[in-house]
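The other protein chains are all here in position, but one chain of the complex has been omitted.
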Amino acid sequence: MWMLENAFIIPLIPAISFVLILVFGKKSVGADRVHLIGITALSLVWILSVVAAFQWTQRIENPPEDAIVHLEDKGHGDESHSDDSPGDESHSDDSHEDESHGDDSHSAPAGGGSGGSDGTLAAVEEGKDKGHSLLVTPVISTFSQWWSNGGMDFAVGTHVDGQTVLLLVIVATISLLVHIYSTEYVKGDRRYVHYFGFLSLFTAAMLFFVMAQNIIQLVVGWELVGVCSFALIGHWWEERPNTDAALKAFLTNRVGDVGLLVGMIILWGTFKTFDIDAINSAIAADPGAYHFPLLMTAICLMAAVASKSGQFPLHTWLPDAMAGPTPVSALIHAATMVVAGVYMIARLYPVFYEGFSIGTSSINLMAFIGGFTALMGAGLAFAQWDIKKVLAYSTVSQLGYMVMALGVGAWTAAMFHLFTHAMFKACLFLGAGSVSHAAHHTFDMRKMGGLKKYMPHTYWTFVISTLALAGVFPFAGFWSKDEILLGALKGQENGYPLMLFFGCAVALMTAAYMTRVIWYTFHGEYRGHGHPHESPKVMTVPLWILAGMAVVAGAFNLPGPVLEPFGLEGLAHRIQTYAEPQIYLNTNALHIIHPDPSLGMALVGLALALTGIAVTYLYFWKGLGPHGLTERNRYAKAGYTFLENKYYLDHLYTGVVVGSIKGPIATATNWVNQNMIDKVVNTAGETARDSGRWVYKWIDQGAIDGSVNAVASGADASGEGLRVIQSGKVQNYGQLLFGAAAVLAIVFVIVI
Amino acid sequence: MVAQNIAFGIIAAIVGISALRMVTTRNIVHAALYLVAVLGGLGALYILLTAEFVATTQVLVYIGAVMVLFLFGIMLTRAPLGNTAALTGPSWPIGAAVAVMLAGVTVYALIDAFGDDRLTEGGPLYKTEQVSDSIFSTYIVPFEAVSVLLLAALIGAIVLARKD
Partner (left out) sequence: MLLNQFLILGAVLFAIGVYGVLARRNGVMVLMSIELMLNAVNINLVAFGVQHGVVSGQVFAVFIIAVAAAEVGVGLAIILLLYRNRTSIDVDDFDLMQG
């Protein structure tokens, strides 16, 4: 379990690689070979991630004593209640509450008695029979207090559980393959070093994000991946559209980040802690007590998810983000960064489950946004001529699927779909990059065509991934999409018919537009100007690896009935077993229901996919159907224009929202500032100056100087007056003298 | 007694009038001569008071030497002889007022103090021998001092007035 406890190494390695590439890259290995540092680091990360995944599965299979939490079941197997040994009964709900945080492994009172204390998987099953659930806790390592002041403290640490490990593997795999692919794709680029540096930084940030122990680390990772996305989209910033796209991405994310921060603050205000484990546990123990704050939090966090994971209405940045290099699009905007929102929902799932009352199967905000996004994105994908834009809208649509899955309570379905989607979408993007690399650096499908014979590897991997995306048996997408539709069908207590309708419609549309892409790109006659050729091995090998994953990834969460004929039932629902955080989602109070697999639903899904492919095939290959309808028919044309302008959402945001602020509000604010605020300040200044002048003139010069001058002039005048006495003539002096003497004498003689 | 009073009255009148004329005349030589008359009258009064040595000294010194000096001074300073511009300054009323006040207060004080005191008649008669005895015995120091004073005055006058 060493890797689980020291999982912080995993993001540390790409961070070091980032620094090394940027600072020492040119000098040490040369500017055109810095990819060696990146690939080395990522290989190491991949190995460690796989080790971590392996160790986690070991932990689930053989949980150590201090990692088990006993829980008395209320729902399952209550007929075996009477079989409980008395000793175990005492360890019921309250054992779950005194989880403490702090140093290394998470500890909880271990179970005594006979119920499952030898800790094998069989014992878990046995415990279930006996009416207990044995839940394994995540590995939480805290390294140090980050902040401890004012009644608020949070630490730096890692929180490793099945979900973390799943994403670690995904991020490491895709990142490594993208690194290898990029060596050829951006060869000779003007900023080769920066490119690889930022790829490493992004990987480090994403890995840091997935193992965040508390909300603060979550937010840090969230923002950091946003920054890396901005830097990488604007990689060729010399062309203005690229910087505009990068800014649009960053600023739209910023709008959502307000929701993120407000939501986090509400969480802290409610639970007085930043720890994710503490929050989830507190909710899982007593969900009803926190319903209202959790509702508020969930709404705010939905805004963040809408921006980061491209949900309606903040999805507008994702298609424009295609201005970045294609490997970047594959890594960030298909497989990893955009799933950060979905990951956050999954991580803090008790918040959403309780906040949106998912268990009661009234339509909630999350499911609706997810479903609507899925539908809307799929609609837009039909109106694009740029391959990458089609794939971008497809990503928007699939992310909507994932959010919808979470909205109907199908946690595992969403994570499973995230896993499979990362694989085949990355393959599709890299395939598109390969196409453009070979076909004169264009992404416009109107300038392509008939590339099948020039680039077979690209073509076949593209087709495999398309089938996976459409959801055709036995590729990965079939299984994950089926789980989602099942979740919408069965729901928690009742089904979600509206979501089911959305899901089915989108499945149909997905198959259709992807087939359209294949037709325009690979079939027909070549309409471009370049000399198409197959891409080098360094680009096609990652394509085959990802296509291989697209084929087999479904095996990770197969439903039980499929494996029964082969006797491999124990391998059913691996992701559910290993990744789903039972400790939060399977308690007495908060209880996710896993619907039983339905063959009917699977067949319906398959039928929809095949129908979509067939219809498109007929439309394009055979030329059937209403070609040119949008030219002839007014309504069709209007509908097409509406789609082409992306539902006029961009116009709304830029023109109306921003324009109204820039125009009247800014002018008004300026007026207030100039005329009112400045006036106050100026008046104060003028008053001070005038009063100063008045004081100077009247008091300083007038009164004070005047009095001093008056004294002086008085002295002067009196002196002038008295000067007359001094005539210089002796006789006058004598007169005065004798006169005074005479007067004195008179006074003395007569008076005295 | 009566004769003395009459004599006194005549002499006092001469002295008084001469003094008045001295300070009011326009002619400076006349003023000097009037002063001579005053001095002479005063000498006569000294005789009346049986102070013969003083009288003699008065005539000899004052009239004989001092007046001559005055006349020399008048001559040497080219004082305008004859009736010329006023010898009295512009601010003479103040002087007159002062003099009158002074005279008034002293006369009043004298009358008030000495009223009807008579001069002793049977008093000792001091002739010149007694005066000189007194000078050279009791008042020898003042005598010597006056000698030195005269010497100093003599030298001083010479020094001041010499032409160089």
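Read from first to last, the chains carry the letters A and B; within each, the first residue is number 1.
The definition used in the following text is that a contact is a pair of C-beta atoms (placed from the backbone, for glycine too) under 8 Å apart; a residue touches a chain by one contact, two chains touch by 3 or more.
All values derive from a computational prediction rather than experimental measurement.
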Touch residues of chain B, complete complex, unshown partner: 1, 4-5, 8, 12, 15-16, 19-20, 22-23, 28, 31-32, 35, 38-39, 42, 45-46, 49-51, 53-54, 57-58, 61-62, 65-66, 69-70, 72-74, 76-79, 86-92, 94-96, 98-100, 102-103, 106-107, 110-111, 114-120, 123-124, 126, 130-131, 134-135, 138-139, 142-143, 146, 149-150, 152-154, 156-158, 160-161
Touching residues on chain A - with respect to the absent chain: 723, 726-731, 734-735, 738
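Here, only the chains that are shown with their structure count from here on.
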Rounded Å distance, chain A centre to chain B centre (Cα mean): 134
Chain B residues touching chain A - in the complex, by the definition given at the top: 89, 91, 94-95, 97-98, 101-102, 104-106, 108-109, 112
Touch list for chain A against partner chain B, complex: 731-732, 735, 738-739, 741-743, 745-746, 749-750
